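The structure that follows is given in the form of structure tokens.
Complex shown without one protein chain; remaining protein chains in place.
Here is chain A:
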Amino acid sequence: MDSYNAPESTPSASSRPEDYFIGATPLQKRLESVRKQSSFIPTPPRRKIPQCSQLQEDVDPQKVALLLHKQWTLYSLTPLYKFSYSNLKEYSRLLNAFIVAEKQKGLAVEVGEDFNIKVIFSTLLGMKGTQRDPEAFLVQGLILSPRLEYSGTILVDCNLCLLGSSDPSTLAFQVAGTAGACHHTRIVSKSQLPSENREGKVLWTGWFCCIFGDSLLETVSEDFTSLPLFLANGAESNTAIIGTWFQKTFDCYFSPLAINAFNLSWMAAMWTACKMDHYVATTEFLWSVPCSPQSLDISFAIHPEDAKALWDSVHKTPGEVTQEEVDLFMDCLYSHFHRHFKIHLSATRLVRVSTSVASAHTDGKIKILCHKYLIGVLAYLTELAIFQIE
């Protein structure tokens, strides 16, 4: 409140936070960072445009292929207590038995027995922003089918439905963007499963990572492994079982990570700013208008090159994205739309952004398309996850 003035001292005379937190324990550092976050604008006003060179060389391309073109549900995760990378085999045995026991409620199972469900833990070497970031790791739940005679690769079909809403109940109409060219693209990717004795169908995949998580790493001691971002693909019930096991075993806490409209527009700007050799998808925005009885969705698709051209016209600081630029970029889109349809998009809610780099939904769903900018996309998501657990 502005009108308040402490009768005895001016605000500037008060002791500065630094005086209070010299040699503080991690817990106090943590509180301090929470205070900083809550008192200022939650996000820094400028970020780097994702660069392509960041993805380190030693990442297994097969594993990366597993991560791309899949819809992931995002979760934030508090640091894992006493997690050890040397015990991954043991963990997979335990988790395996846990899942089987959970699936057949009431029947006990022996740990290490052969089940028709198999869990594999594996590290994603090199999936990190800095050397300090802990190693990312992948958990796969396979269902083994003894009837499966053939061996080799299994084709995983990822249909990218680029335009229109997949949900027929919502009224969607499409707007041709500046160039007017919208096209459906169908991407079929071959994904190789990790070579095992028995081949199986991937039932569930989840991975844990931390890209440029320095702010979190500073505040936890060595008993903890900070992997604040967790991405899951598969049935929610399976995520629940596996998440419960992790929570019980490592005393961590999963919470769904939603992406608000503010962050979505940042994503839109940053991903549009990425240099692409060729575009595989239209840049598309989806707004939702909450009106009864049915909500109204507005989809706005733009040719990616036009979007890039628009971005270049608002972009000033090389290599970086600033808050003003993001706002300006979105404002340009809004005014363009308003000119044609007399609808103020700024009064609606942005719920989805999809570009050739990646697409994100406000419910915390993400799909990464571009191999080059994988780390860049994850870095921003890590930042959001850390913000949620701070």
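Quick note on the criterion: a residue touches a chain if its C-beta (ideal position, glycine included) is under 8 Å from a C-beta of that chain, and two chains touch if they have at least 3 such contacts; residues count from 1.
Definition applied: contacts and distances are computed from a predicted model.
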{"item": "Name of the absent chain as recorded in UniProt (options \"BHLH domain-containing protein\", \"Endoplasmic reticulum membrane protein complex subunit 7\", \"Trafficking protein particle complex subunit 2-like protein\" or \"Centromere protein I\")", "value": "\"Centromere protein I\""}
{"item": "Omitted-chain contact residue, chosen from A:G129, A:G243, A:P304 or A:G376", "value": "A:G243"}
{"item": "From A:E102, A:E135 or A:D306, residue that would touch the chain that is not displayed", "value": "A:E102"}
{"item": "Residues of chain A in contact with the chain not shown", "value": "1, 4, 6-9, 11, 14-15, 17, 19-28, 30-31, 34-35, 38-39, 78-79, 81-82, 84, 86-87, 90-91, 94, 97-98, 100-102, 105-111, 220-221, 223-224, 236-237, 239-241, 243-244, 247-255, 388-390"}
